[in-house]
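A protein chain is absent from this complex, but the other protein chains hold their places.
Letters A and B name the chains as they come in the text, with residue numbers starting at 1 for each one.
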Amino acid sequence: MFKAEIKSETLKGLVGVISTIVDEVKLNVAPGGIKLRAMDQAHVAMIELEAGAKAFESYSADEMELGVDLDKIKAVIKLSVAGDLISMELDEAKRRLVFKVGSITRSMSLIEPSGIAVPKELNLSLQSSADLEVDLLQKGTRASESISDYVLVTLGEDSFEMACVGDTDEARMRVDKKDLAGFEVPEPAGNLYPLDYFANVVKAIPSGTLVRLEEDEGRPLRIRFSMANGEVKVAYILAPRIEND
Amino acid sequence: MFKAEIKSETLKGLVGVISTIVDEVKLNVAPGGIKLRAMDQAHVAMIELEAGAKAFESYSADEMELGVDLDKIKAVIKLSVAGDLISMELDEAKRRLVFKVGSITRSMSLIEPSGIAVPKELNLSLQSSADLEVDLLQKGTRASESISDYVLVTLGEDSFEMACVGDTDEARMRVDKKDLAGFEVPEPAGNLYPLDYFANVVKAIPSGTLVRLEEDEGRPLRIRFSMANGEVKVAYILAPRIEND
Partner (left out) sequence: MFKAEIKSETLKGLVGVISTIVDEVKLNVAPGGIKLRAMDQAHVAMIELEAGAKAFESYSADEMELGVDLDKIKAVIKLSVAGDLISMELDEAKRRLVFKVGSITRSMSLIEPSGIAVPKELNLSLQSSADLEVDLLQKGTRASESISDYVLVTLGEDSFEMACVGDTDEARMRVDKKDLAGFEVPEPAGNLYPLDYFANVVKAIPSGTLVRLEEDEGRPLRIRFSMANGEVKVAYILAPRIEND
């Protein structure tokens, strides 16, 4: 049994971020909420997500795995507006997930979960971090467009910086630590990350969301944020560029 | 002689609906107003329209037939905004229709009316009907996208329903009769109609318009509505899918 109701905007935020790296995802459903982990095909980015039962307006579920097609859920979200409640229920006989928005019912076949690869848990411990509105990251990626394929993300001694350096042109954004919501940098670190992945995920995070960006020298970047009053926790992890020379 | 003025938004509504099935149309102009009938090339949909002289801000005309290219009228409408008055006048010497919007004059050649096929009048008598805002139909068709090519439209015992059933997924919308502006169903009926035609016409009807949807088992669907305080009457008729099995 699985039955839940969620706010349209919460579902939109979740699906938006997850679908920057996969089209199909396996949900681990349990009485206490839903968890998922997914990695993109090139093994460059990974997402870990937990939505506690309180992230939903109502929630009741047994332990199970559900394989879902995110494009189909996006089609349902498009039928709603912010503020709408979207209900979901498993039709066990037909192996379908049934969504309702107002007078509309849309049911979709599930994907066999065993066919969906799930990455191992990543116990990533990073020591440097900055807290900031995702809007700043969105601005920094817009500034980097068509200059280079990589963005240098730096937690410096007293600032957060993004830089995109091409052969002839370059773009930089520097935000002083006093203008950040949080800043904890025991040791400065800066790494190159693929700009397309970085841009896609920061565009997908709802404007105004406070995110924690973490990195250490030579290690993956992690962007963490929560939604639905902290009841949904998301971590997005991005591998650094490996320098060959 | 033909000379008339009409509100931009009224003309836009009319042309929008007619152009879902034809590009060129023959207008039967008379002192009392304009009538037209048109059928799409595949003979699946038909429109009947009457605009009485009072639908216009001013109107004076002799009996005549005018063949017009709807794309050219759309180009004129784009030069106006809601609230603008569009004037039309026949230039008999040049066989052109001359439109004016503010300081702009745009004249277009007429099409020889004898070259435009006009369907016979359809005296369609249907017994079941529901009255509802077209917005509900627009919502139901949005929900049906990319599931199947046909939509099942049902006037049930106590509800209006639209359903689109694909191999793996389905979409449904159900509106209880108490939530409809009118409901008269002596005998429940449900038929499959081509989704593209249905979607195109309901998208073309201005949001907020009250429409009457009529159908009987195995018969065409008719959508009727009026504009310009009831002075324009439109009927759109759509053939049901013929089941082969």
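What we mean here is this: contacts are C-beta pairs under 8 Å (C-beta built on N, C-alpha and C of every residue); 3 or more make two chains touch, one makes a residue touch a chain.
The shown structure was predicted, so the numbers you read here are calculated from the model rather than taken from an experiment.
Screening A:L126, A:A143 or A:A239 against the full complex identifies A:A143 as the residue touching the chain left out. From the options A:V101, A:A130, A:L155 or A:A171, the residue with contact to the unseen chain in the full assembly is A:A171. Of the candidate positions B:A75, B:A117 or B:L210, contact with the hidden chain is made by B:A75.
Touch with the hidden chain on the side of chain A covers residues 136, 139-140, 142-143, 145-146, 168-175. One chain is missing from the display, and on chain B it is touched by residues 72, 75, 78-79, 96, 102-109.
Definition applied: only the chains that are shown with their structure count from here on.
Separating the CA-averaged centres of chain A and chain B is a span of 45 Å.
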